[in-house]
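FYI, not all chains are in this one, though none of them got moved.
To keep things simple, chains are lettered A and B as they appear, and every chain counts its residues starting from 1.
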Amino acid sequence: MQELLSKVTDKCFKKCISSPGTSLGSSDQKCIAMCMDRYMDSFNLVSKAYSERLR
Amino acid sequence: TEKQKFQNIIHELNEKCWDTCMDKPSNKLDSRTESCLKNCVSRFLDANILITERLEKKATEMLNNHDSMSLE
């Protein structure tokens, strides 16, 4: 969980906040929320694909 | 140690914000880069809080729906 938190923060900060402003605007927040959901989708998909290949 | 842990966080944060804010190094830290660095630290912490809360919410939902739904 700690690992996931750190990776999501790293990846989604890069994707969503290219030039940091004085506050986290609502579009930044939306981007971060979506990015986090997609990162977890990706993690599940990669996990499944890897397990299937191992069989 | 606590101090070492603090130093590690600063090193990592500085690396990220340097990559985000620093263009070509010049004689002095100009005000635009300075603002960018300060904002970068604050926005990174904001993002971290947002993600932590959302992650906890999702973990709770998963636990609650454990019987009726699969993880997927």
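In this section, a residue touches a chain if its C-beta (ideal position, glycine included) is under 8 Å from a C-beta of that chain, and two chains touch if they have at least 3 such contacts.
This is a predicted model, so every value here is computed, not measured.
The full set of protein chains in the file adds up to the formula A x3, B x3.
Operating definition for what follows: only the chains that are shown with their structure count from here on.
Taking each chain's centre as the average of its CA atoms, chain A and chain B sit 12 Å apart.
Residue ranges on chain A touching chain B, taken from their complex, read 1, 4-5, 8-10, 12-13, 16-24, 28-29, 32-33, 36, 40, 44.
For chain B in complex with chain A, the residues that touch the partner chain are 16, 20-21, 36, 39-40, 42-44, 46-48, 50-52, 54-55, 58-59, 71-72.
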